[in-house]
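Below is one structure, written out as C-alpha cells; comments come after it.
All protein chains but one are shown in place.
Chain naming follows the written order as A, B and C, and within any one chain the residues start at number 1.
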Amino acid sequence: MSATFGTSFKVTIFGESHGKAIGVTIDGIPPGVSIDMDKVSFEMKRRAPGQSKLSTPRKENDIPDILSGMFDGKTTGAPLTAVIHNTNTKSKDYSEMKKKMRPGQADYPARMRYEGFNDYRGSGKFSGRITAPLVFAGSIAKQVLESSGITIGAHIGSVMDVQDERLTLDNATPELLKSFGEYHLPLIDRSKAKDIESVIETARDAGDSVGGTIECMALGLPAGIGNPFFNSIESVLSHLLFAVPAVKGIEFGSGFDIANMHASEANDAYYYNEDGNVKTKTNHNGGITGGISNGMPVVFRVAVKAPSSITKTQDTINIESGENVTLEVHGRHDPIIVPRAIPVIEAVCAIGILDLMQTR
Amino acid sequence: MSATFGTSFKVTIFGESHGKAIGVTIDGIPPGVSIDMDKVSFEMKRRAPGQSKLSTPRKENDIPDILSGMFDGKTTGAPLTAVIHNTNTKSKDYSEMKKKMRPGQADYPARMRYEGFNDYRGSGKFSGRITAPLVFAGSIAKQVLESSGITIGAHIGSVMDVQDERLTLDNATPELLKSFGEYHLPLIDRSKAKDIESVIETARDAGDSVGGTIECMALGLPAGIGNPFFNSIESVLSHLLFAVPAVKGIEFGSGFDIANMHASEANDAYYYNEDGNVKTKTNHNGGITGGISNGMPVVFRVAVKAPSSITKTQDTINIESGENVTLEVHGRHDPIIVPRAIPVIEAVCAIGILDLMQTR
Amino acid sequence: MSATFGTSFKVTIFGESHGKAIGVTIDGIPPGVSIDMDKVSFEMKRRAPGQSKLSTPRKENDIPDILSGMFDGKTTGAPLTAVIHNTNTKSKDYSEMKKKMRPGQADYPARMRYEGFNDYRGSGKFSGRITAPLVFAGSIAKQVLESSGITIGAHIGSVMDVQDERLTLDNATPELLKSFGEYHLPLIDRSKAKDIESVIETARDAGDSVGGTIECMALGLPAGIGNPFFNSIESVLSHLLFAVPAVKGIEFGSGFDIANMHASEANDAYYYNEDGNVKTKTNHNGGITGGISNGMPVVFRVAVKAPSSITKTQDTINIESGENVTLEVHGRHDPIIVPRAIPVIEAVCAIGILDLMQTR
Partner (left out) sequence: MSATFGTSFKVTIFGESHGKAIGVTIDGIPPGVSIDMDKVSFEMKRRAPGQSKLSTPRKENDIPDILSGMFDGKTTGAPLTAVIHNTNTKSKDYSEMKKKMRPGQADYPARMRYEGFNDYRGSGKFSGRITAPLVFAGSIAKQVLESSGITIGAHIGSVMDVQDERLTLDNATPELLKSFGEYHLPLIDRSKAKDIESVIETARDAGDSVGGTIECMALGLPAGIGNPFFNSIESVLSHLLFAVPAVKGIEFGSGFDIANMHASEANDAYYYNEDGNVKTKTNHNGGITGGISNGMPVVFRVAVKAPSSITKTQDTINIESGENVTLEVHGRHDPIIVPRAIPVIEAVCAIGILDLMQTR
C-alpha cells in the first residue's frame, strides 16, 4: 500500500514504466487556483530524460494530460488527475531481466513482495519514471506556495568528491533558488560544473555511474508550521524524500555535523533584528525546532546513490535456475541521477510543506 | 495533528510533561499475544532519567498503568492503553519560561503554532518525556517481532569525536544486539566508554551538553517487506525517527557515504550462499532496495543533537517585552541525550517495522 | 481496527467494560477553547445509568479525568485525553457467559473475530459503556459548534408503536433542541411520556425490553459543508451513528418516505425569503444535497433495537460443548436503551459535523 500520501493536499500516484500510462490524482487543491501550465511543463522537462549529454539519450515526451479538476484554467476543487502516456516503451526481450536479479535494483525484493506478479519490465512500478507524476504534483504545490511567498529550490551538493558551496543565511535568496531551474547542473559555484562533468564522463566511459548529494531550501515559510512528534516537518518531508528512488540519507540544517556540536553552538540563539522580526544567529536546526518551523530557512540535504543500471559486468543470481551468474545491463542509462532528481526533490518538498500548511 | 501514526499497528500518544499523565493507545495488536511485563519495564527503565551519573539526577517512576486491551496476561485485540502518571512535576515558577524563548527548544515555534495556549511548563507537549509512551509501544512491538525471529538493537555510533565501531555483516548477531540493553553506554568496542564519559563530564562541568549518533539494526527481517514510493521502509522509519526530539539526520546503509560510490561498488551484488539462501556481498543499501527489504540486515544511523537545556548563559528574546535578553536555564538537565534516546530509537524502529509487516 | 475516527477532529476511543478504565483521546481541537466542564458533566449524566426508574438501577460515577490537553481551563492544541474509571465492576462469575453465546449480543462474532481472546466480561469492548467516551468527545465538539451558532438536539421519535411528533421547519428552534436535554424522555409532545413509560414497564415486567427511534437535528449549519461522494455528510454521520451499539437503520430528511415521492415533490424548491436568504420550501433532503449542506436544518432518524439482555428464557448455543441450550440473563438491565442513547446520538452527530467543518 503505497499509492497515496497526504492529509489535506493528498497525492495518489499510479503507473508502471511499461504499462499504458503513469499519472497522479491530487485531492485537496483549493478551488479557484490559476495554474500556469508553462511552469508545469518547465518542471516536467527538468526531470525528463534526454535533456543533456550527461543524461540518457532516451527521449520521452512527458506531457501531462489533465483529465479532471480544471475548468476555465482554474482548479475546481475536485480531484485533479493528470496522465502521462508511456510512448517510448520498446517491446524488447525482458526474459533475462525476469530471471537475473539486477543488483541495486528492486527486482529481487519486488519479486518477493509481489510473489512474482509484478511487472518487471523496465523496473515497472519501481521505475524512476514514476517520479514524473510527483514532479507534476509538486509543480502545482509550488505555484500555490509561491502565491504565499514561499520559494523552493535545490542545487547539487556534491558529485562524488566535487563539492558545491552550501546555502547559508548569507547567500540564500528567492532569486538564487529560482535560478537553479535554469541549469542541468545547478550550482552556487558555477565554476564546479566542469569538474562535475568530467567526473560523470569518466564513470560513464568506464561503464559505471556516480552518486552525489542534493541540497534543498524552502524560503519564506512562516514560523508555526508543522507539529510535535509524528507529523514534524522533518517526519513529513523525510517520508516523501525517501519515497524518491536512490535517496539513502537525509539531514536537516547541520544534520550529522550537529552530532559534533555542544548545545551552546547548536542552540541557534534568537534575536530581534532591526525590523523587530525574530531571527536566529545561526541555522544549525535548518529552520525547524520541535518539528515546527521557526521562521528561518528550511534546509536539508539528501544522499543520492549512483544509478544501478551499468554496463560493467556484475555478479548476481539467476532466481529461476538458482545459480550464481554474471550480468551486463545494456541500454540507454543515466551515468548520474542527481541532476534529474533535483526537480523531484523540490517537488516532494513542496508537496509536504503545502500539506502541512493546509492541515494546520 | 500529530497524535496518531500507523496503518495496522496504530499508535496514538498523548500527554504533556506537567499535566496529570502521559500515555499511549495501541490499536491493531493481534489478539492472544502474551506480553512479558518485565521486558516492558526493562525498556522503560533504559529510557527513564536518573539511571546513571551521566544522566539527570531527576528520578521518575515511569510505571505504565495498563487500562485496557489486556485480559489474563494476553492482548484482547481491543485497543491497549497505557498511562504513565506525572509524579515529579515541581510546581515551580515557570513565568520566565513563558517569556524567554529557550534557544534550541520548541518554545517559540510552539507559541506561534498554538497561538500562545500551549502548556509551556517543562516543554509541555514537546518534552522528551513523551518518548516514554513510545518506548512502551515499542516494547510491545519488539515482543511481537521477536516471536517472528526479528531482533532490534542500537548502540552509540559516536559521542562528539569519539566513534564506536560499526555494525557489519561480520559482527552483527542477535546476541550482540540484545546485549546493548544491558549498558547505559552500549558500545561494540567497550574500551571507548571511558573516553565518552570523559567527553560528557567535561561538557557538563562547563555548563554545556554534547551530541552524538546512534546506530540501529533490525536483524532477521525477511525479504519482501515494505513498499515502493510512499511507504518505503525508509519513509516509514524516517517518519517515526524524526518524531523523536533532537534527531536531525538519518542515513540507511552507507548513507551519505554512498554518494561517493560508483554503482559498481554501491550495487550490493547478490549471491547464493552455501545453504542456497540469497545474500548480498556488501550491505551499502542497509537491507533495503526499492523501499523493500532484501533479506539483509536493516541498518541506519541517526544524528542526535546536544540537549538544549544548559546552564551556560545564552542570548535570546523576551517575546513579551520584545527585547533581546540573556538566559540561564537552571535545573536538573541531561548533559547528553544519546544513551536515553537509544531505547527510543529501537522502539520506533520496532513500531515501524511491525506496522509494515502487518499491512502487507 | 476501529479505535480512531476523523480527519481533523480525530477521536480515539479505548477501554473494555470490566478493565481498569475506558477513555478517549481527541486530536485536533483548536488551541485556546474554553471548556465548560459543567456542560460536559451534564451530558455525561444524561447517558449514565441509574438516572431514572426506567433505566438500570446500576449506578456508575462517570466522571471524566482529563489527563492532557487542557491548561488554565483552555485547550492547549495538544491531544486531549480523558479517562473514566470502571468502579462498579462486580467480580462475579462470568464462566457461563464465556460459553453461552447471548443472542443479539456480540459474544459469538467477537469470539470469532478475536479468536477467543476478547475480554468477554460484561460485553468487554462491545459494551454500551464505551459510548461514555463518545459523549465526552461530543460534549467538547458541541461546545465548539455552539460558538459557531450550531445547535444539536435529539428526542424520542418513537417507542414501539408510540410516536412523538417530528421536528419540522415550523417547530424546530435552538431552544427546543436544547430543552431536550432536561428530560429523561425528551419529547416534542410531552403528553406521550406516560404512554411510553407504560410500554417500557410492561415489557420490563415481562422480562423483556423494547426498541424505538431517535430523531436528531443540527440547526444553524451554513451551506457548503460536506463533500460529494466518499465524505458526504450522510456518509460521515452514518459511519459514526452505526458505530453506536443497537443502531440498525438511518434515514436523512424524509428518508424511506422519499422513495415514494415523485421528484416534483422530493426536489425541495429553493426560494429567497424576505431577508434575501436562500431557503427551501420543504426539507425532504434533510438539509443535505449532493452530500453537502444546503443551509436548511440537518435532520435524521435512527432505529434503535431493544437492549439484548433480558431475563426471559432464550434459545442459544454452548460454544464449548457444541450443544443447543437455553439461557437466562440475570442482572441489572435496561428495559430500553433509547433515552440513554439520545445524548450519544447527539454526541456523534457533533463529532462528525465538527470534523467536516474543520477539514473543509
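What we mean here is this: a contact is a pair of C-beta atoms (placed from the backbone, for glycine too) under 8 Å apart; a residue touches a chain by one contact, two chains touch by 3 or more.
This structure is a prediction, so every number in the text was calculated from the model and none was measured.
The chain we do not see here touches A, B, C in the full complex.
Checked against the full complex, the candidates C:Ile13, C:Leu54 or C:Leu167 give a single residue touching the omitted chain, namely C:Ile13. Contact with the chain that does not appear here is found for just one residue of A:Pro31, A:Gly149 or A:Gly322, A:Pro31. In the complete complex, the residue from C:Ile140, C:Ala154, C:Ala172 or C:Ala203 that touches the missing chain is C:Ala203. For subunit B, the list of residues touching the undisplayed chain reads 7-8, 78, 228, 359.
By the touch criterion stated above, the residues of subunit C touching the omitted chain are 1-5, 7, 13, 101, 103-106, 108-110, 112-113, 125-126, 130, 158, 160-161, 203, 206, 208-213, 222-232, 234-236, 238-243, 245, 247-264, 266-272, 276, 278, 280-281, 284-286, 288-295, 303-310, 312, 314-317, 319, 322-324, 359-360.
Contact between subunit A and the absent chain runs through residues 1-4, 8, 10, 12-16, 19-23, 25, 27-28, 31-32, 65-71, 74-81, 83, 113-119, 124-125.
To be clear about the criterion, only the chains that are shown with their structure count from here on.
Among the remaining chains, the Cα-based centre furthest from that of subunit C is the centre of A. Of all residue numbers seen at the subunit B-subunit C contact, over half occur in both copies; the interface is built from largely matching residues. For this pair, subunit A with subunit B, the centres built from the Cα atoms lie 26 Å apart. If each chain is reduced to the centroid of its CA atoms, subunit A and subunit C end up 47 Å from each other.
The distance from the centre of subunit B to the centre of subunit C, with each centre set as the mean of the Cα atoms, comes to 40 Å. Of all residues in subunit C, those that touch two or more other chains are 8, 78.
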